[in-house]
Structures are given as structure tokens and as C-alpha cells.
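One protein chain omitted, others in place.
Then we have chain A:
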Amino acid sequence: MDGFPILTTMMLVPLVGAILCLFIGGAAARGVALAATLATFALGVLLWVNYDIGGAQWQFTERAELFEGFSYALGIDGIALMLIMLSVFLMPICILASWTSITKRVGEYMSAFLFMEVLMIGVFAAQDLFLFYIFFEAGLIPMYLIIGVWGGDNRIYASYKFFLYTLLGSVLMLIAMFWMVGEAGTSDIPTLMQYDFPAGAQFWLFLAFFASFAVKMPMWPVHTWLPDAHVQAPTAGSVILAGVLLKLGGYGFIRFSLPMFPEASGELAWLIFALSMVAVVYTSLVALVQQDMKKLIAYSSVAHMALVTAGLFAFNVQGLEGAMMIMLGHGLVSGALFLCVGVIYDRLHTREIDRYGGLSINMPYYALFFLLFIMASVGLPGTSNFIGEFLALAGIYQTSTWVAFVCTTGIILGAAYMLYLYRRVAFGAQTNEDAAAMPDISAREWAMMAPIAAAVLWMGVYPESFLAPMRADIAALDARIASAAPADDSQLADGPARTEAANAIAHQGGEH
């Protein structure tokens, strides 16, 4: 792979596809989009295979001085690799999910998705601060169009809210970036990750970045754009939003906030913990009473993302690894859940839970997949989310037992709202005749569900494949932030060494 600009190629393929789709339109655009996303996925597999675990921290680097003020610099570490894989894996599935449900302006729709893919790869691969910002912000345009043109009834409100909320969050980050680049004299991300900014400035820089990432994440109380955007967006839009765009917030914390401002991160960890705890409990309770399936899943996303932020700011390896695993797992599972909603929405055109019921009778395969993803979302052992949640909670526990306690209630509440959702949709009597008459999933829907199900199980059974590329990067990050870690309340301390096994029963010889 020496010298072959694979990251640029991965961005060019969907870009060419996007421009093509804009002009051809109609059914041909579907084929082009699918071919482009599959080709990008194939390149992604190639990327993963050629990624040298234990090799250089930044691999596949490219650099060209094309612009004034910043450079075109790409390169990935294990963390970025995994998130790029998630994006390119979900993309063909999104195209398949829109195959029949999108009938108007197909070319423009496919084009918007392919542009989205270019930007998502770019944002994870960017090695220049400003290049990152450009990719990060540019995603607003296609997503605004996807929600606004192909969304539900209240799409205009949702698209405005999405756009302005995220824009307002991001602009202050730009000001902070200018200051950082002025101070450090470079916009190169790997260099900045090792640059020690003055502790006083870190506080403000952290807050500026926090404003942006907290909105993207989204963290309570700036999460309100998410349920609106999710509910109004078309199915594939929700998948991308939940699967990848929400990960931008977490990626931002792990790539920028933590390594660049470790002292401020440690100082303000209490704020993150507090917001995360509120989010876990509050949004879980809100999810419990939703009548709209998409809204329920959207609120559950906020709760899961709160676990990610808490894990990130636990300042230890388990917390960081757990947070990354939740992000990957949640990307797959929430995406899959939105697909499940989309499948029945395409048939009945309603997201209201009460309009369904007893689907396991007439749609057994659908019910099976739905159950698997519900269980994964709950965090059942053997599925992807278990690994992440377990690791994250173990990491959080070391820092704060109380935070771990509150976050764990989120898991229990998560089981409650998810199982309650499943019971109402798939079990019980078939009270709605039209719902009872729906056919089971088609071959196309099989092709959407099966790969995600396989990935969910793979990640649950053998997480090492996903943890291995990230291990060195997370260890390096942990070493960078260790000195700034907040004081923990677990007081883990080594006791005096035992002389005998803990379960040894005192043996009083010869009494029998």
C-alpha cells in the first residue's frame, strides 16, 4: 500500500458517484449510489487489512499544500480507522434502505448521501485542524437537505433546528482553533495533540470545543434537536445521523478535548459527569413514555451517548476503550433499530407503537432481527453493546462509584423501555388488521439486516478484532491524560498480601 493515496481514493469514489447521481437521476442513480458505496466499503476493507497494528501511530498519511492557511493532510490511527469502517459499512445499507421508500428526486437524494459519505471519511481522516473543521461543518448542508426535502410532516422545523443548533455550537470552536493555531504555530493535529497549552487558556478552549461536541453528541440539555431531526428524517437519514454523525461528538472529545486540553478536561470532568448522569436517567425515563418508535430510539441514543461521555472522562483505559466500543456498537445497533422501524414504516406509514402488535406472528424473521437488535441495545452479553457498556462502567467505577451507580440505572431503564417497546410491537394480540397483514421482510431487507446482525454478534463475541487496532492509541492517550485525572472516590488500594487463599477454611487437623 506504499504511496497509494487510499484515503483520497475513498473520498473520490463517492464524490464522483455523487456528481454522477446529480445528473442522471431516477433508477440509475440508485445503482450508481450502491456501486459507489460498495466500492468504498471494499476500499475500507482493504484499508483495515493493510492497517499495521502496532505500527506507526499515523498510517496512510497524505499531505499536499493545496490551500493557503491550512493543508490537505490526511492520515488515520486505530480510532479513526474503526469509525471510518463504521461509516463505510453503514452507507450501502442506507442506500438499500432508501431503495423503494424514496421515489421523488432520487438522484439528488443519492447524491446527498454520497456527499455525506465523503465528508464523514474526511472528518475522521483529517490531520489538519481546519480541514477537520471544514469536513465537520460541511455535513450540515447535505443533512439539512435530507431532512428538509425527504423528511416527514414537520420537516422544516426539524431541519432549521438541526442546522442552527449545530452551527451555533460549532462557530465558537472555530475561534478557539484560531487561537490554538496562533499559539502553537501549526494546525497539524498530531502535533497539537502533544502541545501543552497554558492551563488557564485550556479552560476556555475546552469550553469552546465542548460547545460544539456537546451539541453534536448530543448531551443533555442541548439534545433537543435530536429527537426532532430523527423523527422527521427519512429512515436512511436517521441511520446516518445515529450511526455516524453522533459519533463525531465522541470522536471530537477523544481526538481534541482530552489530548489537547488534559488539565481542563480533568478540572471539568465533574461537569461532564453531572450532565451524563442527568442524561442517562432523564432521557431513559422520557424514552419509556414515548408513543413514537423513532422518538423512543432517539432518546435511547442520548442515554447511550451519555454513557460514552462518562466513560471518556473516566481517565482510564477501560473507560476510553469502553466509550469507543459503545460508539461502534451503538452505531450499528441504533442504525439497525432505525432500519427495523423503517421496514414496518414502509408497510404501514406510521411510527405509532399502538398501531402495531403481534408482529412475531406474521413477520417471524423480522421479529427475530428486531429482537436481536433490541437485546443488543439493552446490552445483553454476546452482543456488541455489552462489551462497551461493561468496559465503560468498569472504567467509570474506578473514578467514581456514584457516577457508575447512576449510569447503571440507565442500563436497567434501558432494558425496561426497549423490552416494553418490543412487547408492544412484536408480541401480544394482533389487534390491528392491517398490521397483521404485513408481509415478512424481503430479500432486500434481509441484505440490510443480516450484515449488521453479523457485525453485532462478531463484536460481542470477539471484540478483540475491534479493540486491537485502537489499543496502542488509547494507551498513548491514557498516558497523556493520566497526570490530569481527577481524584477518584473508589480508593482502590492494595491490601496486605494474603498468606492463604481467600476461600480457605481453617483446617483443624485430626478432629474428625
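General observations
Heads up, the rule we're going with is that a residue touches a chain if its C-beta (ideal position, glycine included) is under 8 Å from a C-beta of that chain, and two chains touch if they have at least 3 such contacts; residues count from 1.
Here, contacts and distances are computed from a predicted model.
Choosing from "3-oxoadipate CoA-transferase, beta subunit", "Permease", "NADH-quinone oxidoreductase subunit N" or "GerAB/ArcD/ProY family transporter", the protein name stored in UniProt for the chain missing from the display reads "NADH-quinone oxidoreductase subunit N". Considering A:I156, A:A199, A:V289 or A:A437, the position touching the chain not shown turns out to be A:I156 (whole complex). From the options A:V106, A:I121 or A:L145, the residue with contact to the chain not on display is A:L145. Checked against the full complex, the one of A:A27, A:A42, A:A56 or A:L164 touching the unshown chain is A:L164. The residue touching the chain not shown here, chosen from A:L174, A:L288 or A:A394, is A:L174. Counting over the whole complex, chain A has residues 66-69, 105, 108, 130, 133-135, 137-138, 140-141, 144-145, 148-149, 155-156, 159-160, 163-164, 167-168, 171-172, 174-175, 178-179, 181-182 touching the chain that is not drawn.
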